[in-house]
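Missing here is one protein chain; the remaining ones are kept as they sit in the complex.
Letters A, B, C and D name the chains as they come in the text, with residue numbers starting at 1 for each one.
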Amino acid sequence: MPDQLVFAMEVFLNGLMAGVLYALVALGFVLIYKASGIFNYAQGVMALFAALTLVGIMEGQVPFSHLINAVFGTDVHHFGWHMPALVSILLTMAVMVFLAWAVNKLIFNHLVNQEPIILFMATIGLAYFMEGFGDIMWGADIKKLDVGLPQGINIPIDETTYGWFGYGFFIDNLDIVATVIAAILVVALVIFSQYTKQGRAMRAVADDHQAALSVGISLNFIWVMVWSLAGFVALVAGIMWGTKSGVQFSLSLIALKALPVLMLGGFTSIPGAIVGGLIIGVGEKLFEFSVGPLIGGATENWFAYVLALIFLVFRPQGLFGEKIIERV
Amino acid sequence: EVTFSALSYRTGPYAANGIPFADGYQDYFTLLNERDGGIGGEKINLVECETGYNTEKGVECYESTKGTGALVYQPLSTGITYQLIPKATADSIPIHSMGYGRTSAKNGEVFRWVFNYPANYWDGASIAIKHLLDINGGDLSGKKVALVYHNSAYGKEPIRTLEELAKKHGYELSLLPVDHPGQEQKSQWLQIRRDRPDYVLMWGWGVMNQVAIQEAVNIRFPMENFIGIWWSGSENDVKPAGDGANGYKALTFHNFGTNYPLFDDLKTHVIDKGLAAGAGDQVGTVLYNRGLYAAMLAAEAAKTAQGIHGVTAITPAQMRDGMEALEMTEAKMAELGLPNFGPEFSVSCQNHGGNGFGAVGQWDAAAGEWKMITDYMQSDQDVLQPLIEADSAAYASENGITAGCN
Amino acid sequence: MLDASEEGYVTEDGRKIGGVLMEMKNITLRFGGVKAITDISFDIREGEIRAIIGPNGAGKSSMLNVISGFYVPQEGEVWYKGKKRPPMKPYQVAQLGIARTFQNIALFEGMTVLDNVMTGRLNYMKTNLLQQAFWKGSAEKEETANREVVEKVIDFLEIQSIRKTPVARLPYGLKKRVELARALAAEPSLLLLDEPMAGMNVEEKEDMSRFILDVNDEFGTTIALIEHDMGVVMDLSDRVVVMDYGKKIGDGTPSEIRSNQAVIDAYLGVAHD
Amino acid sequence: MLYREAGDFKTSYVEDSQTFPIKFDRYRYYFVLVFAFAIVPFVINDYWVNAIFMPFLIYSIAAIGLNILVGYCGQVSLGTGGFMAVGAYASYKLMTAFPDVNIFFHIIAAGGITALVGVLFGLPSLRIKGFYLAVATLAAQFFLVWLFNRVSWFYNYSASGQINAPERSVFGVEVTGANTEAWATYLFCLVFTVACAIIARNLTRGAQGRKWMAIRDMDIAAEIIGVDPLKAKLSAFAVSSFFVGIAGALFFAVYLGAVEVGEAFGIQKSFLVLFMVIIGGLGSIFGSFAGAAFLVLLPVLLKNTLVGALGWPTDLAAHLEFMIVGALIIVFLIAEPHGLAQLWRVAKEKLRLWPFPH
């Protein structure tokens, strides 16, 4: 008879996995914040947009078909092709790079040297815009996303643990894939930002736009690069979450799951996103498992934030965030 | 000319479900206009208003369309329904919350302007249990039933009924709330995996449905033991989970598919003429059929009202009389081209909720369609009636309403 | 001719300097590995202008921060008005009558000059939230009374014309002056100035010097001054402390300092005229 | 010179520190007040009140409240939805527990209760700053919503967890419940809005406002010149929450009449009010109104033109609406980063110089 401890272990492992998925979203935020001091409210919508575009390309959907049909009275929906997943991902990435370019050209180029709150506000505008734009472009129905990632219970783990405890652990294959991808991403990004010239320039821009300009760092280049990277991360997050729940509007709300992760890990730290994600994932799952039933459940949302809050009280810049420099 | 309003949502988190319903609702009226020249000779004017499933926008929509003389409101959201109940009552405009909204509105003596036929959430809960009784030879004692629900007014609706029924039938009920939007349900499903309930019921909406079904597939919960309310039983909910969702069950109060004479008319008069609502790609889906059904009931009530009052351009108040006198018989439905599409029921002043008939459908992943697997069955009136009495009485006293017909 | 008796002394130009107002005893301040201040002691007398000089990074600003209560030294004591000062929050220090300006101008950029200077009076404004919510009556009266004081300071520093300008738009020199105004509005007994004349040309330095001398003269305010312009320091101050790498390397009258070899080596470079 | 202020001299400090020191502005303000109180109520109908004026007035209160916290004190909060919920549930409990007390007092008391809750959740602000604080206040948001959803005492054990506003009247005129008159609810909200705006203005023009702004602009310097950060921040949380609580109470009792906490006071509400404040202009009472107007009126306006006048399908219109609102936000920002209020100020400055360019 399996006991509570074994259950707790299973919950713990699943918490870790959930945390990785949160971290994937959080990474996008961190990248942009690190490179420009912008808190990108639109990150969630970007993930949605990336996933929508990916499905659209794979399924050969005609973009703006609804609009076209409404205006011209035509009846077009599909190109009638089926694009292989990998090609579609590459094409989607191209779209995201274009988006990054456009965002920089049309918005942030005009907002150099403004305070963070104003840049934040611009991303609000962007989020509104893209929410409408994505829907017009690809339609608001639910789309199934299948790029061939495995999904469902991992049998070997189930069987092994059954052998050990008489109770098989449930670990989702998709989560395992996500963990691997997240690990690779984090390592790559850390190396990039900490040890390369562009990475250094990126951090310099975040500190002081004007000074960065004055030493000849091209804000345009850095920002397009970073928004493209963030677009890429959004695409990865979109694929993971889209595979889980279908691609639809609610995908943009996953951003909310990333916020406590961000603040726990620190807005500026790439490893922080991953560690924060793990702590939040494990914390909320264990809390729901142990205390949840006593107080009526559905505690995860607030508990994640409270947990992060508790950490912050001790470390106001998050676990790995850059220390807030306070001098007079 | 008679005006109907459609408070629809084609945007926002529930757009994917709002669209087919709105399309069905609209197409039916278009059909009447095209084929019959409207209702009783009066052309139908349908004003659509986008709510995004948002209560404030719902209010704005209501206020902006009520001036058009709309005969009846179908808000398609429990939240908006609650908002509109006092307003519509004050304005003397009927509301039809079909299969959602405030359950005790069934008591027409208190809720004079609100109708929720043919079935409500408590009916749904009872029918689900009835189905479980049926497949268990009438005995549920010692069985474990878990309810996975949207953590909102809507999701909480069935709890009281399920608790009452648990007392009566001796099953053990556990509750698993899921917060909006419901993208992350690991905890709930791990718990189900540990507790191994015999059956899982679900009151979900939007992405919560897809994730729940996917998670159920992932933990290999037997799908035939997983039953959703009628709002958790559309193609949208099962398709993302692929073949694994095969066998998933959901309640319904109307039939599936396009195999009815009416759909032929629809094709010739609406679709082929390019008049279909939206993208025109939803015809025959579960929620489309539900929208169609709702429009049909509205049209029938309007016809009844025209009959009662002897005028064709009826007012909302007259519409109410029509709804209160509505009688849906098999003969009538066959005549409309929808034989055996929905349950028979009749409405009266005391009973605004119909007779509480519903059925169980099951998803056939291979065929990619929903199939009815039971006949229409009635909910447990002995249990529900007292609950409805109590709840409506409370509302009446809180708001100083004297119950009664007239 | 420094007569460091308890009661004070008289300066060359005949001003009376009182007893010890503030005394720093063996202050040591570390930031992680960096030792910003090492075992420094000195005092500030009532009515004097006390300069603190030293090379960049010597720990001068840190010393002011210790006085303000913003940095808490690891070792040492701060004595004020004859009593040992217990550990305090900066705002409590301010309430003791210690006001200051900052090296990197710390004005409230979102406010007008007038509002900035008015913040200097906050410690004198006592009406509660409710009274302020209704404004008419006590809150309005208090506002007017304090506004009069502030207007005097504004007149004194000759910044009338920019009263309603948001400070963000002001050029550097004027900002410095507004900062001084804010500090003066608090009618402090001890005024700490951190490089008040950096980034000014001679003419502006002359103006600033005039203000500092007048404050000292007319209100008898004690002033501690950090400055890199030796002309200014030597001309204005009564006594000078010299710091280098966190250590005190000299303390005395300007003329003593000018001829102190350690100071010349570490700081002055060449003996100044 | 369309806009004049030259020749407008002040002879006392009281005159100089009034809300509208410039005559032209002052008259315009009186005109707006007279219009709002004496003319609008006679011409208004249900649609205008329920779809436009009430949300506008109520959101204005919430925006003023949040602006005090974010715009004046610099403490970014995303807990507005939760605090509005506190106001709503407090007023509901008070209305049902003390049916004989005038609703006017219930609403003020609801504000008071919210202020207390606000102070409690404001405590972390002493350590946590900037966006970190914003995210930390989300803890309040989610926890409060969960609490009101969970504990049935708050909704008097009703089956669905909804709360419904019982009928209440002021001077014999009903202001809540089903049978209200448009003008009555309008005036009731208007009184609160005007009062809140005046109080906010009083608080922000005096010593308290300066403390807040000092903390906002540079908290360390503020502390060194004598502002107690604890008191300043917590008082901002208290005052802000007080207003937000009133807004929540009105939102529930007068405007919607029935609410469900997760739907009406969810995280979206927090964002919405924050957007209003930022778009309108941080640190400006006028900006709060402008922001509320922008986000309440613009969508309605767009919808009415796109669907009503141009006959577009509702969904296309709705999507386009999002795009237009988003694009407008960005366009305004690029034109003037400090919000609508600043845009207005710059416009005034130009008018003052008009027709000369500089």
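The working rule: a residue touches a chain if its C-beta (ideal position, glycine included) is under 8 Å from a C-beta of that chain, and two chains touch if they have at least 3 such contacts.
Definition applied: contacts and distances are computed from a predicted model.
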Protein name as given in UniProt for the chain not displayed, "Cytochrome B oxidoreductase", "Amino acid/amide ABC transporter ATP-binding protein 2, HAAT family", "Hydrogenase maturation factor" or "Monovalent cation/H+ antiporter subunit A": "Amino acid/amide ABC transporter ATP-binding protein 2, HAAT family"
Touch partners, limited to displayed chains, of the chain removed from view: A, C, D
Per the touch definition above, residue among C:103, C:138 or C:253 touching the missing chain: C:103
Hidden partner chain, touching residue among C:61, C:123 or C:260: C:61
Contact residue for the chain not shown (choose from C:16, C:136 or C:210): C:210
Missing-partner contacts on chain C, residue numbers: 13, 31, 34, 54-58, 61, 103-104, 169-174, 195, 198-207, 209-210, 213-214, 228-232, 235-236, 267-270, 272-273
Residue ranges of chain A at the interface with the undisplayed chain: 112-113, 197, 200-201, 203-204, 206-218, 220-221, 268, 322-323, 325, 327
Absent chain, residues of chain D that touch it: 346, 349-350, 353, 358
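Keep this in mind: only the chains that are shown with their structure count from here on.
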Which of C-D and A-D has more C-beta pairs touching across its chains: A-D
Chain nearest the overall Cα centroid: D
Reference chain B; chain at largest CA-centroid distance: C
Where chain A touches two or more other chains, by residue: 66, 135, 140, 296, 298, 301, 327-328
Residue numbers of chain C (touch at least two other chains): 70, 102, 106
Complex contacts: residues of chain B adjacent to chain D: 8, 10-11, 15, 19, 48-50, 52, 54-56, 59-60, 63-64, 66-67, 78-79, 82-83, 85-87, 89-90, 102-103, 151-154, 156-157, 160, 179-180, 278, 391, 394-395, 398-400
Complex contact set, residues of chain A against chain B: 7, 10-11, 14-15, 17-18, 65-66, 69, 73, 75, 77, 135, 139-142, 144, 146, 151-153, 170, 172, 241, 244-246, 248-251, 253-254, 257, 284-285, 288-289, 292, 296-298, 300-301
In the complex with chain D, residue positions of chain A that touch it: 39, 66-67, 70, 106-107, 110-111, 114-118, 120-122, 124-133, 135-136, 140, 256, 259-260, 262-263, 267, 295-296, 298-299, 301-302, 305-306, 308-309, 312-313, 316-318, 321, 324, 326-328
